[in-house]
Structure formats: C-alpha cells, structure tokens
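With one protein chain held back, the other chains of the complex are shown just where they sit.
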Amino acid sequence: MTEITGTAGVPPASRNASTEVTAKPSNSAFHEVGRDGRDPSEDEREIKELERVWACPPGIYGWFTDTDHKAIALRYVVTAFVFFLFGGIEALLMRIQLARPESHFLSPDLYNQVFTVHGTTMMFLFAVPIMTAVGIYLVPLMVGTRDVAFPRLNNYGYFVYLIGGILLYVSFFLNTGPDAGWFAYVPLSGPGYSPGKRVDIWAQMISFTEISALSGAVVVIGTVFKMRAPGMSLHRLPLFVWAQLVTSFMIIFAMPAVMLASSLLASDRLIDTHFFNPAEGGDAILYQHMFWFFGHPEVYIIFIPALGFVSSIVITFSRRRIFGYTAMVLSLIATAFLGFGLWVHHMFATPLPQLGQSFFTAASMMIAIPSGVQIFCWIATMWGAKLNIKTPLLFVLGFVAIFVLGGLTGVMLASVPLDLQIHDTFFVVAHLHYVLIGGAVFPLFGAFYFWFPKWTGRMLSERLGKWNFWLMFIGFNLVFFPMHQLGLKGMPRRVYTYLPETGWASLNLLASLGALVLGIGVLIFIVNFFWARRFGAVAGPNPWGADTLEWSLTSPPPAYNFQRIPVVEGRNALWDQSTEAPVVVGLSSTKRETLVSSVVDAVPELRYELPGPSIWPLLLALATAETFIVGIFTPWAFLVGAVLTFAVFVGWFFGNPNYENVDAKQPPDETNFASEDLRAEEA
Amino acid sequence: MSNKLHIAVARRFWCCAVRRARFVLFPTLTALLLTGCGGGLQSVLNPSGPQSEHISGLWWFMLITCTIVFVLVMILLFAAVVKGRKGFPDPIAPPEKETRESERRRGVVVAVATAITIAILFVFIVDSFFVGRGMTAELDRKQGINIEVTGHQWWWEVRYQDVDASSIFTTANEIHIPVGVPVTFSLKANDVIHSFWVPNLHGKKDLIPGKISTIWLQADKPGIYRGQCAEYCGHQHAHMALWIFAEPREQFDAWRRAQIQSAASPATASEQRGQQVFLSSACVMCHAINGTPAGSNFGPNLTHLASRKTIAAATLPNDRQHLAQWVDDSQQIKPGNRMPPNKFSPEDMQALLDYLQSLK
Partner (left out) sequence: MHSKKAKFVSRNGRALLMLIVVVSACKREQRQFDPPPTTTNPAIVQSELQPGGAPQPQTSTKSPVEENANALSDGKRLFSLYNCTGCHANGGGAIGPALMDETWIYGSDPASIHSTIVEGRPNGMPSFRGKISDYQVWELSAYVRSLSGQLRKDVAPGRSDDMNVHRSEQRVERKTPQQSTIPKAAEQP
C-alpha cells in the first residue's frame, strides 16, 4: 500500500501515511514534468481536472465568490496600496501646510481631518492588511498546500476590510472624516467635543478592519499549524512563516482590546453610556490603556511580518542559510510577548505612579534586545557571503540603517524623564516614521521587488528599482531626520501651523522638500509596476534562486498551487531537496482536496476537502456592514444585523454538505476518484 | 581578515558615498547648523532649571552612546556589503556549505554584540531611573509657591493659590514665577486633555478631566520661556501657548501685589463708555473683570489684561491693533476658537479698546 522512495528528510511518522510519498525527478514546476514511470498524458489529464476543479467562476459573480487565496491576497495588496497612496497624498498635503509658518493652505478643521485620516489609513487600512495580505499569498505556498485553511473566511475578511476602507474615504470626501487623531483620545473624541458622526465612523471603521485582521489571523494560524507539507516540522518552518504565525497570534490578542475601546467609545457617543465620563464614575485614562494595549503591539504586528520579508531576502541574496535560526525564531516570539508589556510608555505624561512607569521603561528597553539579535544575525548571515546586490537587498540594507536609528530613538523614548520632554513632539513623529517606514515599508518594497515575479510572472525593472530605492531613502531621511530636531526645539505634533518666531520654519521647509523626493520615489515604483506588467522580463519559476517552496511553481502559480504536494527535506526546502524530490500522491484531483498534517511534525493526518467559491462571505460582509454603518444612526441596526447575520450563517453552514474528510490512512474512494489509475498503476 | 582592513574598506566606501551624497547632505547640514544654535525660548536643548538640566544630561549621554552604537552597526553592515558585493555565484548552483569554524566565529560576535546591547540598555535603565527619582524627589515646597493651571480649549487659566483667600487671583496664559524658587503646579482640565509643557524648564504633564496632576519646576535664571500645549486638543491646539516669566523675587512680588488688586476704574469718559460697552455686550457673558459686575469665568480673566504681553493664548502681541482685530473677528486669527465675532460701531470699539488698555 505505502510506497516511499527517496525519503531522506521525512520524519518516520509520515511513513505510515497511506498518502504516498514518491520520487519525482525535477524540483521545478512540478506539474510540467511527468511523474516517474507515468505517462505524461496522465499528468496532463490530471492537471486539466485540477484546473477545472479549482477554477474561479466566471464574471463578476466569480470575483465576489472566489476563494483562491492568491486572488484574494492580490486584491488585498492592490487595495491596501491604493490606500497607501491616499495616505501619502494626505501626508503631502500636511507637508505643504507646514512648509511655512502661519500657512492658510488647509483650515485647521481640514488639517485635523487630514492627519487623522492619514494616521488611520496608514495603520489600519495599509500597514496591517498589506502585511497579512502578503502572508495570505505566500504562506500556503511556502508550507506547501493548495489553499488556506478557511478560504471563505478569508474572502469575508477581504470584503469587510474593503467596506471599512470605503466607509472611511466616502465619509472623508463628504466632510465627515474623523478629526480626533488616529488614537482618538476621549474626551476630545467623546460626545461632548466631537459632535456629528465623524468619530462614530472612525470607531466603526476600526471594527471593520479589526474583524478583517482577525479573520486573516485565524486563516494564517490554521494554515500554518495544520496544512504543512509532510516533513516541514516546526523547526523547518521558513522564518517568513514564523513571522506570519507570530503576528497572527499578536493580532488575536491585541485586536479585541481596540475593538473594545472603539465600541465603548461608540456606545458612549450613541447610547449615553459613561465608560469614559469622569463625572459619572468613568475614566478618560481607561481609554488610553485599552487603546495602547492594542496600539503598541500594533506596531509589532506591522513590523514582525516585515522581519519575515527581510529574512527571506537576506537568505536569497546572500545565498546562504540564515545564521542563528533558533535565535531568530525565539527573538520573534520574545518580541511578541514583550510587545504586550510596554503600552504605558505612550502614557508617561499622565499621572501614573513612578514605580509602575519604571517597569514599563525596563520592558520597553528590553524589546530592543530581540530586535538587536535579529539585526546581528542578518549581518552575520551576510558576513563573508557573496551578495547579489539587487533592489530587494538594497531595500533591506536601507531598512537596517533606518530601523537601527529608529530603534535607538525608541530606546530614548522608553526612558521616563527623557520621554517627558520629547513625548508628543515631532521627535516622536520622526521616531515612529523611522520604525514604521524604515521597519515595515522599506522591507515591503523589497518584498514587492522580490515576489513581483512570482505574483505576475514578470520582473520589475532593476534600473527603475535602484532609482526608486535611492529616492525613497534620501527623501525619507530628508523628511524625517530634521523632525528629531524640530521636536527638541519644542514643536508639538499635530499642530496645523506654527508662529514664525518659533524658528521652526527652515527645518519644516526642508522636511517638506524631502516629502516631495519621497513622493517621487513612490511614483517611480508605480511607473515600474505598469512598465513591468507590460514589458518586464519573463521571470520563470525561480529567477532569484531562492529556497522556499513557492519558487518551485510556475509564476504566477496555478490556482491549485501544487499538483503534487512536495515532501520537505530541510529548512531551506528547495536547496535541501534530494535528487529524488519526493512528493505526495493520492490526493483527489476531482475535489478541492488538500492534506491536513499534525501541528509539530507535519505528519499527514487527513485528506481534507476545502470549500469552494461561495456568495455567502459577501452576504455576511454586507450584513456586518449593515450592522456597523446603520448602527451609527440607530441602535435598531444591531437587531436587524443580528437577524441578517443569523440568516446568512444558516445559509453558509447548510449550503455545502459536501465535506468528506477522509483519514489519510484510508485509500481514496475509488468511485469518487477520477485518477484511480494511480491506484491501478501501483497494483 | 583583520578588523583594520574592514574599517579601511568601509572608510573608502564611505568616502564615495559622501562624495555622491554631498549635494544632498550639504543643505541639510547647513539648515541644521543655522537653526540649531539660535532661538531657544522653547527648546529642550537649552535647559534653564534643575529638572531640564537633569533630562538634558540624560539626553546627551543617550545621544552619544546611541550614536556610537549606530555608527558601529553601520560599519559592520557596510563592511559586510563591501566584502560580499563581488562575485555572486550562479543562482542555480547549490549554496556553499558552512564550515563549523565560520559558524562559531560569527556566533561569538553575535553573542558579544548582544551582550553589549544588554549592558548598554541596563545602564540606560538605571540612569533614567535615578534621573527620574531626582526629578520627582520631595523638595521643600513650603518655601515655594503653588499655582493651579486649568486647561481650556484653547487657553490656560492660571490661579495663584494662597493661604490668605484675599491674595488668590486668577490670570491667563502668562505665568510669572520667582527665580530660584520651586513652583508647584496643580494641573486640571475642564473639557479635554491638554498637556502642560515648558521645555526649557521641565518635561510635560497631561491635564486630564477628572484628575489632578502635579508637576514642579524651577527657573535658575531670569528669562522668558515659552510653553505650548502638547496633547492634541482640537482646532486650535496649534495656538495654545503660554509664557513663563522668571523674575527676581522683588519684581515677582511687585507683580503679584498688582495682580491682587481689582481692576482700575475707568478714568476718562471714553474709558467709561468702554466699560459700559463691555458690560452691556457679549463680552460680559464670558469674561470677568474683578471690581465690576462682569464675573463669568468661561473666557480668560481680563482684570489686568493690559499688563500682559500677549493675547489669544500667547499668539498675538498685546497692542491696540491686534486687540481690535481680535475683538472684531477672532475667527480670522484662530478659526474655531470659542469667541464669537463682535461687530461694534467704530466709536464703541475705540471706547472699548481704551477701556481694555486701561486695565493695567
């Protein structure tokens, strides 16, 4: 029954699986080459079957119902990038306003909306979703499975996110953009000082994006834990996947805090509760605690996936195994734990006891240790290696330079006395952009250059890429480096203008010019994108000689990802592959079937049929939207929303009784298995 | 390969980079130098009191240490890049095998670097803890004075406390303090959160509705220090400034005695008409002038308006022209502030200005 050949790296447990592991001669483009001893036409037939089974329904209906993680992830990426551009335009507007003192370019009301929407967009609509999106695209490919764990939930997450983003921007263009800052402190954001619906829209938009992030996190965790290819035990997980896994856990623990904060805020505003009203026994600081209990981990939620990008790029472009894999993984986990223990450093200026503050100082400084370890490990990996200095690596080098500086100012901000001076000044603005743009956007652009060939089949231009990098790098430092000094010279953040006699004008002008350079840098990326879509060099499966499984597939990968799920024989899957290159056979090609494996050792456990395209996720997203958006205007929306949601759930769960999850040890059902000739062949 | 060589290589690379980047760096540096030295009325780097001295010491210590760390990391990075930038192997070829020796050497370096990081952080923690202790340490407050500051959207109400109730008085936006005397501020807010910050003297402290926070500071030399609200508080957050006037004790006492007095009664006919205008128009609904029926505390107390250097929360100089502009249509100057436009006839306006300017 079980036939295993060439299983050098397979843990013994997986030998018991009836899903066979068999050899295949080539490591590239599995489905282009016939399996050993089989007629290539059989392979072709099977591929046709797979293509039919995994196809997305045609037309607009297909767009709404598709469950292919790659399609959804690319939508996420494009949508988030569009929001990034919106946020960037808002940043430019702010820089124009601040370029000279007492400018009347924006009214204070508009400026407040612009900076609030900028912050909200960049944090909630760009940074978190795009990091998750890259994960949703790559995690199933890297762990070697055919789709994510909950494909429909994934689709639902996207639509909820899209509706939330549209809600914010439609409101913004209708002069209902939130104006209380991206952390919307009460009482300023409360009913008394933010009349109208502006802050309600902010609060509900938060709920949308949080639900979406939570869906994404559950999807990623499920995929990583239960759907890895045989042989990819946890200690062989690529660092990228580790980073996504850790981030997803952080999302699950952090996001509920902000949903609570924003929901309590909305109920204070809409139904007269008194959570944050000190006169009735509420507390304004409670809001800050809840917000920052989310808000600080949020920074790491954005930053840790970027560490994954960096590791992938460093490994590939120095063509070397990562130095200190265990230390890297432990650092990621340590960052995640510590990230929850330092939210109070955003509140050092509030009347909190000093001893308590000292605890948070220590925690905030400690988090520099795992970050430092990772930086050192990357440098150690590159040390003595021959480097392939291409645009992705340039972005990573830029990341290290900027992020180290941002990390060091972060250490300064962790010190209570120093923080009292530079808190809420432009120093903080500089710091947070150094860690977020340096720590997340630069690796992200590196990731774009790195994985663009995989996503589209074409290469981005190296030449434009170098221009893109240098303009962004120089522009970035021109904008944000002077801000350190502005902060020390007393300029508070979130001021819509300043008096000429403060002496902040020249540095502000410099920063505004830098913003222009940075903007041109991003523009070049867009040009490069459109150029490459049409004229870019055709990439082939693995243009960089990288090590993870997604590079064994065609670019872009087929809808079903792997015709045969590979067996992983080492930490760097493609580099460590033996010449036999064993794969798993026996998965149905007439159903959306994939392999479920054990959490730690990735021993095959089940053949599992994944749900296919469905309209229910969209309907559920619409029901959610009804609840939150109409809920701003009348509490009855929640009743209606509950009924609608229930109805949709009924439809969703009763709609598809087609699950037949079969123990991997049992032979596939012959009658239901078109490629039964596989069996026959073995007999 | 020896360390010396690394550094030499790094330096060569650095020179090239500098040459290339000079056209960018030069204006940056010029701008930094030009603005770095002057001014300093509202600057962390120009400490004028014990607290800000402490913090400033901590700042320079951290800045220098962090700069060294940054430079070292950058040298390592550049060296790695410069060493490895030539001769990348064919991507299809399998990666080289690691030697155990190279693993071990790099392991030692990473471990040492991590240990140094931990040591530096430990020093930072200890230092900042003791600086913090030094700043909040009990001081002899009996000799000091107590000032209650209430943040409003978008101005500061300043109330000088005293055991003698008749010596309590209220002013706005300009705080006079004696030099060399610790001043304790009780900070309150009635609407939203503000933050009290005079960088030359101390760090900031939030004013939070429903709570009272305290902060003490001291000015070591006479001078004028500018402060500004540091927590976003709505439309005019940008124009919510204050001045601190640190004066020798005698000067301060004289000022204080003058402030305790009720307002000067109008002397000329024009001033009398001005007072009538004040008391019978919208002014009286929000502002107080001690010694007159005007007693509303929603806007700044105007009893000694003419003794202040600025109006509109340290936004405009306190002269007749700006005062007239402000009274007539403050929304042009600080859009969104709480004062409505007042359309007076020219005679009424002149009389009102005469009266306001007589409130020494």
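Things to note:
Letters A and B mark the chains as written, and numbering starts fresh at 1 in each.
Here is the rule we go by: a residue touches a chain if its C-beta (ideal position, glycine included) is under 8 Å from a C-beta of that chain, and two chains touch if they have at least 3 such contacts.
Just so it is clear, the structure is predicted and the values come from calculations on it, not from any experiment.
Only one of A:G222, A:P256, A:P278 or A:G651 touches the absent chain when the whole complex is considered: A:P278.
From the options A:G88, A:P129, A:P151 or A:P187, the residue with contact to the chain not on display is A:P187. Touching the missing chain, out of A:E42, A:D109, A:E462 or A:E609, is residue A:D109. One of A:R45, A:R100 or A:K197 touches the chain omitted from the figure, and that residue is A:K197.
Mapped onto chain B, contacts with the missing chain fall at residues 191, 209, 235, 276-277, 280-282, 284-286, 296, 298, 329, 331-332, 335-336, 340-345, 348. Chain A meets the missing chain through residues 58-60, 62-64, 66, 71, 75, 107, 109, 163, 166-167, 170-171, 174-176, 187, 190-193, 195-198, 268-272, 274, 277-280, 629, 633-634.
As a convention for this text, only the chains that are shown with their structure count from here on.
Look at where the CA atoms of chain A average out and do the same for chain B: the two points lie 37 Å apart. Residues 107-109, 112, 180-181, 185, 187-188, 192-193, 278-279, 283-285, 318-321, 323-324, 327, 349-351, 354, 357-358, 361-362, 365-366, 368-369, 372-373, 375-377, 379-380, 382-389, 397, 400-401, 404-405, 408-409, 411-412, 414-425, 474, 478, 481-482, 485, 487-490, 492-499, 502-504, 506-507, 510, 542-545, 572, 575 of chain A are the ones touching chain B in the complex.
Of all the residues in chain B, the ones that touch chain A in their complex are 21, 24, 27-28, 31-32, 34-36, 38-39, 42-45, 52, 54-55, 58-59, 62-63, 66, 69-70, 73-74, 76-77, 80-81, 83-92, 94-96, 98, 102-103, 106-107, 109-110, 113-114, 117-118, 121, 124-125, 127-129, 131-133, 135-136, 153, 191-193, 195, 197, 199, 202-206, 208-214, 226, 228-239, 241, 315, 335-336.
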